[in-house]
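Here's a structure for you.
All protein chains but one are shown in place.
Coming up: subunit A.
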Amino acid sequence: MTKIRLFAASILFFFTLSLFSQEQQDVGGLMEIIIKAKSEKFKESVNFKKAQIFFRQSNWDSTLVYSMKEISDAKNKELIDYCHYFRGISFKEKKLFNESKKELNEISNNFQFFYKVKMKLGEITLAQNEFQNALQYFEEIEKLPNVSNYDFKKSTVLHNIGLCYLHLDKFNKAEEYLFKGAKLQEIEKDTLLLIGSYMDIANLYYNQYKDNLAIPYFEKGYQLSKKVKSFGIKKTAAMNMAVVEENRKNFPLALTYRKEYEKWKDSLNDQNKVWAIAELEKKFAIKQKQKEVNVLEAENKVKVAERNGLLFSSVLLLILFGTGVYYYRQKIRNNKIILAQKDELDKLNATKDKLFSIVSHDLRSSVNALKTSNSKLIENLETKNYTELDTQLHNNSAIANGAYNLLDNLLNWALLQTKQTYFSQESLHLATIVKHVEYNYNPLMINRNISFENRVSTTDYVFADMDSLKIIIRNILDNAIKFTKDNGKISIYTRDSDDDFCYLVIEDTGLGMSASTQEELLKKTALLSKKKNDDTIGTGLGMQLCKSMIYKNGGRLEIESEENVGTKIIIVLQKFKNHG
């Protein structure tokens, strides 16, 4: 019974020892170099980088977290394999063997360190006492060619196989493998493992009740254990010796070993306690750090939010400012336009007022002249001075005519401005129209002894609105008569032309006008001016009306004049061609 118990203890101790040494070698070896290289190669994968750093630092929890992240993100098969490997090892270290197995089984066959996976699986199954399975894994590894190329010791594999056989009670095989392992370890001078090997060999013999063979190995192991620092090994070796001495009934010696065993056990416990405290402190420190990190993260978040808010609000302000400036400028521009329009309107209104005053003045003087003339007429009638009557009546009629013309122009002007006139251009026989207008002025011209000549070509047809054309000719003719002295001459004729226009010339032998006056008259917005002719105050309305109407008919006005010689007013009108 005791033997069995001792044996079990020995194996357990041996295991922890064996796995521990294996890990140390792992991380420092070939794999680390390759992992580092991979992390360099896949720089952009932050999670992998972190995972491998934590892995190398044996920080298993963090490794698990980051490798999980990497698995969920990464597309690269190789990286995923690495991550599974990290997770497998991490779980194994945390004694979660089933999880560990699962992860390791996820790894694809192409994985560079696939043999390591096998090794780990073997170790796990061994730890779970599934010796048959473990044996399979280890034998697979042993069969690998050139085992020495790999970064683990063949001796360990041999040793593990031996252990499997030992547990399966195949002592012969066990003996063979254990010795092979021990021999290799002796060559490699790996004391720690060698002690384990010796102990296991001793156990092997002891289990077979070959005490004589066993005891020397126990002693060898014990002697070697004195040279190493591991309390666990020292403790196991001492315990084994104690059990051996007890069985040999050498109780004092057994007691000594027991005491030594207790001593090592205490030391181990102390060490464990120290470790545990250190672990606690470490955890505490980590927590503290984590808290700090959290605080910093929160601060960062707040800062980012603040910065974003600031940026957003500043952009908003800028836009607001921009639109403000835009509308302000728009407003200024509008104001300018409005101001300009106002000025123009003011000017126009002033012109209108002036026109108003001149027209009323004109009318007033006309009516006043009529009034005085009429009273004279009555006087003459009473005195029966009939000879005067005729001239006075003619005079009256002339005044009334002038007033009528003025009013007519005023009406036409108003209608034109308000666009109320009926306007319809058609083919007109120019000579006839001129005759119609001239007809009204014949008596006046005869009265003033003005010779009149109408030489308008009877073949000329113009394209114009009849009423407006009559108004134009009437005004020009009226002006011509007004500015022509008695016994003067007025002629109306058409000039020959090749273009599409008809040139109607109204020529008088009147006052004529200066170039500046001509220019003034032809200006589009000529202001009303007092005429040079002293006693005739004109409004200039007639001329304005003529120009507007000529333009409306698609024609234009030209003036040829020489002071004190005469004036030619030329009305240029569109010809009408398609007459039948």
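As a convention for this text, a contact is a pair of C-beta atoms (placed from the backbone, for glycine too) under 8 Å apart; a residue touches a chain by one contact, two chains touch by 3 or more; residues count from 1.
One rule holds for everything that comes next: contacts and distances are computed from a predicted model.
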UniProt protein name of the chain not shown, from "HTTM-like domain-containing protein", "ABC transporter permease", "Succinate--CoA ligase [ADP-forming] subunit alpha" or "Response regulator transcription factor": "Response regulator transcription factor"
Options A:L415, A:I446, A:A515 or A:V565, residue touching the unrepresented chain: A:L415
Residue among A:N207, A:N440, A:S548 or A:Q574 that touches the chain left out of view: A:N440
From A:A431, A:I450, A:I506 or A:L541, residue that would touch the chain that is not displayed: A:A431
On subunit A, residues whose C-beta touches the chain left out of the figure: 415, 420-422, 424, 427, 429, 431-432, 435-436, 439-440, 458, 461, 466-467, 579-580
